[in-house]
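The excerpt is restricted to a subset of chains, each kept in its original location.
Chains: A and B, in written order; residue numbering restarts at 1 for each.
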Amino acid sequence: MSSPIRVTVWNEYRHEKRSPAIAAIYPEGIHGTLAAALSKHPDMAVRTATLDEPEHGLTDEVLAATDVMLWWGHCAHGEVSDAVVAKVRRRVLEGMGLVVLHSGHYSKIFKALMGTTCSLCWREVGEQEVLWVADPSHPIAEGIGTCIILPNTEMYGEPFGIPVPEEQVFISSFAGGEVFRSGNVWRRGAGRIFYFRPGHESYPIFHNEQVLRVITNAVRYCRPTAAPVADKAPNVPMGWFRKG
Amino acid sequence: MSSPIRVTVWNEYRHEKRSPAIAAIYPEGIHGTLAAALSKHPDMAVRTATLDEPEHGLTDEVLAATDVMLWWGHCAHGEVSDAVVAKVRRRVLEGMGLVVLHSGHYSKIFKALMGTTCSLCWREVGEQEVLWVADPSHPIAEGIGTCIILPNTEMYGEPFGIPVPEEQVFISSFAGGEVFRSGNVWRRGAGRIFYFRPGHESYPIFHNEQVLRVITNAVRYCRPTAAPVADKAPNVPMGWFRKG
């Protein structure tokens, strides 16, 4: 049997500490809720890390022992250390999977990997979102069926400032009429990156079974497919690749 | 000054002949309406062709003299000759642009170039469509602004059975909540292909100024960027490419 997927759930963990309303939804933090859900699956070994821990909880040891990282941040992107971002980025390029959630679109790590603005338009009135499955055979959509309906969400609308997705899993519509590419896959180096839109701190999105199903599928999809690929730029002599 | 873009507007032209209601919207056929609109631009030389003409109006001479073809079909895709489709396909691969409109998603030529089912779900209740510009700098969206609102349309919904678009210009939402990739670019061989969703025969979509603006932009975007590239598979000797 193969070894479990080592998952690190990273959370900014500020809203939950400051707002009783948000703490009521996520009493152990968004990371706690996600970790508890993923830990139900025997093929996953889950830990968490948060902004206010030393090195944001992302020491070299933790990074080396992570197969897939989840990233949730919102109000404190700017407080994330550039050095830590550089390390996470290197690990993605070596093969670590990265699942970026909701407001993580504006995180340093996502912008560093995309190279683009990652901007969008938005509105917070608690309107309905329908996430349509655009690619029914995609492993990340396994078990979802036609769509996911979320009754109350923050709206994110196009244009979304990203490179054209390599795999288009979900596209959302909102009650107000906007649309959004809400489940997108890219490969960067040896790592797979999945951006998934749902997840505002003031709604119980991460208690939704279908949302958790997608995140679970995404962790499996983004697990490394090879041993870590170290970055190198060797100076090679003529004929170096020939055997014998 | 560069020579005009030679446009051929192809239309199945059956609904307009059979239905007085549709003929009232498009008295000279959908092709006539589109040709009249494009002909207003001095950089375009426009002709039309229809299914019931000999060779569907697409003789070798017409094909050789076409830079960009528009394709509208709906109820008679099966009557289009395979031989004509093969010729149109070859011209696209040589560099001719192709703009496929609405129900043309199920045309033989579009399916032959995509290789996929090109299926979708649909509903005809005259609901509102909003076409969002997902790529504001794209030449096909020039002059459109944020979106196009069409008050009454047939609905097309995801999943749309296409290869992942190379350029994503528009994404639509519908009053009923569905979404659709409604303006998509692919390159096949030397030819650019643009699929544009609006256009049902029973609505005056092709009289909408913004829709016509997009089609005009698309003709310019899909014009050939090089002399026709003939298909060949030469047997070449060692060193054939070295000069002198």
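Convention: a contact is a pair of C-beta atoms (placed from the backbone, for glycine too) under 8 Å apart; a residue touches a chain by one contact, two chains touch by 3 or more.
Remember, predicted model here, so these are calculated numbers, not experimental data.
*Asks:* Note that 2 identical chains are shown, then give how many the whole complex contains.
*Replies:* Assembly-level count of identical protein chains is 4.
The working rule: only the chains that are shown with their structure count from here on.
*Asks:* With centres defined as the mean C-alpha position, give me the chain A-chain B separation in Å.
*Replies:* For chain A versus chain B, the centre distance works out to 37 Å.
*Asks:* If you look only at chain A, which of its residues touch chain B in the complex?
*Replies:* Its residues touching chain B are 130, 132-136, 157-160, 164-168, 171-174, 177-179, 181.
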